[in-house]
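What follows is a single structure, and I will ask about it in a moment.
All protein chains but one are shown in place.
A, B and C label the chains in the order they appear, each numbered from 1.
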Amino acid sequence: MVKVGILGATGYAGSEIVRLLSQHGGVELSMLTSKSYAGQKMSDIYPALKGICDMVLEEAEPEVVAEKCDVVFTALPHGASKEVIPKLYALGLKVIDLSGDYRYNDPAVYEEWYKEAHSSPELLAESVYGMPELHRDDIKKTRLVGNPGCYTTCSILGLAPLLAAGVVEEKNIIIDAKSGVSGAGRGLAQAFHFCECTESMKAYKVATHRHTSEIEQELSLLAGSDIKLSFTPHLVPMKRGIYATIYANLKEPKSKEELMKLYHTFYDNEPFIRLHDQGVPESNFVSGSNFVDIGLCVDERLNRVIVISTIDNLVKGAAGQAIQNMNLLCGFPETQGLSGAGFYL
Amino acid sequence: MVKVGILGATGYAGSEIVRLLSQHGGVELSMLTSKSYAGQKMSDIYPALKGICDMVLEEAEPEVVAEKCDVVFTALPHGASKEVIPKLYALGLKVIDLSGDYRYNDPAVYEEWYKEAHSSPELLAESVYGMPELHRDDIKKTRLVGNPGCYTTCSILGLAPLLAAGVVEEKNIIIDAKSGVSGAGRGLAQAFHFCECTESMKAYKVATHRHTSEIEQELSLLAGSDIKLSFTPHLVPMKRGIYATIYANLKEPKSKEELMKLYHTFYDNEPFIRLHDQGVPESNFVSGSNFVDIGLCVDERLNRVIVISTIDNLVKGAAGQAIQNMNLLCGFPETQGLSGAGFYL
Amino acid sequence: MVKVGILGATGYAGSEIVRLLSQHGGVELSMLTSKSYAGQKMSDIYPALKGICDMVLEEAEPEVVAEKCDVVFTALPHGASKEVIPKLYALGLKVIDLSGDYRYNDPAVYEEWYKEAHSSPELLAESVYGMPELHRDDIKKTRLVGNPGCYTTCSILGLAPLLAAGVVEEKNIIIDAKSGVSGAGRGLAQAFHFCECTESMKAYKVATHRHTSEIEQELSLLAGSDIKLSFTPHLVPMKRGIYATIYANLKEPKSKEELMKLYHTFYDNEPFIRLHDQGVPESNFVSGSNFVDIGLCVDERLNRVIVISTIDNLVKGAAGQAIQNMNLLCGFPETQGLSGAGFYL
Partner (left out) sequence: MVKVGILGATGYAGSEIVRLLSQHGGVELSMLTSKSYAGQKMSDIYPALKGICDMVLEEAEPEVVAEKCDVVFTALPHGASKEVIPKLYALGLKVIDLSGDYRYNDPAVYEEWYKEAHSSPELLAESVYGMPELHRDDIKKTRLVGNPGCYTTCSILGLAPLLAAGVVEEKNIIIDAKSGVSGAGRGLAQAFHFCECTESMKAYKVATHRHTSEIEQELSLLAGSDIKLSFTPHLVPMKRGIYATIYANLKEPKSKEELMKLYHTFYDNEPFIRLHDQGVPESNFVSGSNFVDIGLCVDERLNRVIVISTIDNLVKGAAGQAIQNMNLLCGFPETQGLSGAGFYL
């Protein structure tokens, strides 16, 4: 059994890793850490896990983590990751980081969007962007994965085949993305009070959200040129889900069938991509599962393609993709523990 | 007291007219018609209206309607409007139609999007598009108003100042719109079952929704040229609200302040337009009210403006705007019965 | 115009008073106070009120309040009311207090349930329990109203006719009550995070909720004997609404019709009580309105009556009833500003 630790286990991503790993079969949870809840049981904080995971939460030095664990998920608040990861990495652990700290190829991009210098640029050079559909081979060889953000996973995978094939204009790509509230995490704020969330929606961080830079990095690699695009996040009154509506202008007229063929070629061996040849997916087709559901329409009047891409932000957008990366890092079948149906209801 | 009839009173728009008129003060409800519920009381169908409106629903011939009413709201299923309105109009009534039948200047556009010939093109020539912010003077002079759709009201008013000022490119305008479920009406369908709506969202009628043609008609008039744009409707799990995120490329760089100034000039005498100089509105800022809340951001990296526009689909997107039109048609102050605060909670 | 102040205007009850008074017509808002938001505009905190109430929030000494206002609503956090109200009262103001501080006839009951001595028992002797259906004449004569709680209003009015008529046993009365989340107020807590509220429900403060004591006080007065009962509050995932399911054993067999007749006799002159002779009400029949909707069933197998009573916790359960009391205190028609339909949708 591979011994697994989760640092920051009581956030929504952390608790989702616990939920999913309880059905994995190849790993043993050896350590859960939490600053705020150390000394309490995981199932005190998440009573849904009573009888499933009653481990006591700890505060632990990196050395202790390294003693008890083979692989570690860091689901820490922004900033905390950067501090602890170099130590964990130096101690020989495999690390899957759910923050933005190790997702960039270029420290300058990090600096531009996070407004601070990167404290361990040498590690950034070793880390791999943990999107198996694009970087599977590199992930298998690394010990440090920068697990992608939820908006980015949904957006990049929705657009990748079009940019790889070079069929859309590089300008005028627009991603209008909608997220369930769990994407904002478990922290308290007036905006996440039930009475102010339910029956309402809003855009936020318009033209300034950090995930824009991740999307641009990966799409530029695929396109072989510098992509700049609009990304607008919205909060909608549901718990889970990312739903991206993506607009791009076709260089030459293409039918829906021609474009779907590109997607099939690009994705047909991927275990978690489901293509909708008919219609477009709804967000709860993927709730609770690691699937990415993609459909598209062509607007012939405007020579524009509209792609719909949807994931569960907590699964493929966080915990599930992290476990997919763990499977690759540790030699498990890539889908182990992730093959279950979601919960439509 | 002006005598008012509502044909098709038991749909969501009809019931909302009843709710709002109960506080108007200048009108008397003289007739409510319903095919399915004739003989029952309005408050049997909507018990929230018990003690507020206990009128008995009728089925009535146009002649009877004309006898009892001065002005009529037609909130009928698509197709039914076109049949009855020519008779009501010929009988001298003032008519505010909530269907799409009398919203077009050009019968050919109607035909293209509704896939049938218009049966009374001569009336189409007399009807006025009932958006007071753009056609106030014409509305005052007509007896037949084509009350705009919910998506269209939100989209057109969000974009009007930019197109009137000629500061954005005519190509690459994209409207990504999200609607609460009441926009789909009271009819039953699997898609509107609570269990399949809640905690989920989806796009629908991508690149084919009829409201596109209304938006293009009005924006082309404002721009003085032929506008074609992308309009994508989505269903989100809330009862009320339209939330439009609108993208347009600036011809020349402009700051947010410059653009807001255009909006202030265009709208500062409008009683129902609220401009957000700071931040962007949320959909429940307008729930239950006739307000249109608008904010915008400029993405300097891309020389693109992103406008957020939001209304309550049942009020400014249907019943409220219809009453605003009635006020203009009947000589009431334009805001009468519509000045209340919405319900944030 | 009567000059009105609201102390603690930015809580949910305070903001609802502002919303309702904006349509009242007989009063002028002269002062809104807030400790946390002093210096900001009411519409900065509640943008739904933009253009409706843009007053600046203040912090103010009682003397200043007394200068500017004729009548004051105190919607302060528990404890704060008791401190400021004696001063306001001494300065000659009419005061409607939305806390629990002035709802009791007997300071010992307050002490038992609030676990502290009452600091102004002499005022408790002058204050009137602000439920017009039971104490209308006394309210007209007082200057200090203890505005009832939301659970209590719904429960007492649901049971009053049965206890006044002496047809149910005094033992074995059970009130199983469900509340929307706004009943918990605007404060932040993990339990009110959208993700932990939506799609879930729970009981809380079982057998220990303070509103039990208010209910027992008023029902004992009606019954002429000492009533002790079970009251269980629950949180359900909706914004507004109290829904009480009430069980009582009949002394002698009675038909539903006989019992409804008691309710009609008791309530038929009441402007805000709506009796459902057929079926039982749903909670959104009253959303946004000051109505109390009541229905009942008789279980002949068990000789038990089950009463359903429902109100909007923010209106009849707080702000609306407070305004109803203000109308009585100030000589307005009792229903002024409160006659509107709620919003079913």
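By our rule, contacts are C-beta pairs under 8 Å (C-beta built on N, C-alpha and C of every residue); 3 or more make two chains touch, one makes a residue touch a chain.
Only a predicted model underlies this, so the values are computations on that prediction, with no experimental measurement involved.
Novice: Among A:4, A:49, A:76 or A:168, which residue is in touch with the absent chain?
Specialist: In the full complex, the listed residue that touches the missing chain is A:49.
Novice: With the missing chain put back, one of C:29, C:75, C:260 or C:280 would touch it. Which one?
Specialist: In the complete complex, the chain left out is touched by residue C:280.
Novice: Name, in rising order, the residues on chain A that touch the hidden chain in the full complex.
Specialist: With respect to the unshown chain, the touching residues of chain A are 12, 15-16, 18-19, 22-23, 46-53, 182, 198-199, 239-240, 274, 276, 281-282, 284-289, 291, 293, 314, 340-345.
Novice: To test your reading of the contact rule: which positions on chain B touch the chain that is missing from view?
Specialist: Looking at chain B, the ones touching the missing chain are residues 12, 181-182, 186, 188-190, 192-195, 197-199, 237-239.
Novice: Even though one chain is hidden, which residues of chain C still touch it in the full complex?
Specialist: Chain C touches the chain not shown through residues 172, 174, 176, 178, 180, 195-196, 198-204, 206-207, 228-230, 232, 234, 236-241, 243, 245, 247, 249, 280-284, 287, 297-299, 301-302, 304, 306, 308, 345.
By our rule, only the chains that are shown with their structure count from here on.
Novice: Please name the chain that ends up farthest from chain C once chain centres are defined by their CA atoms averaged.
Specialist: A
Novice: Which integer distance in Å separates the CA centroid of chain A from that of chain B?
Specialist: 39
Novice: Considering chain B alone, which of its residues make contact with at least two other chains?
Specialist: 198-199, 239-240, 281-282, 284, 287, 345
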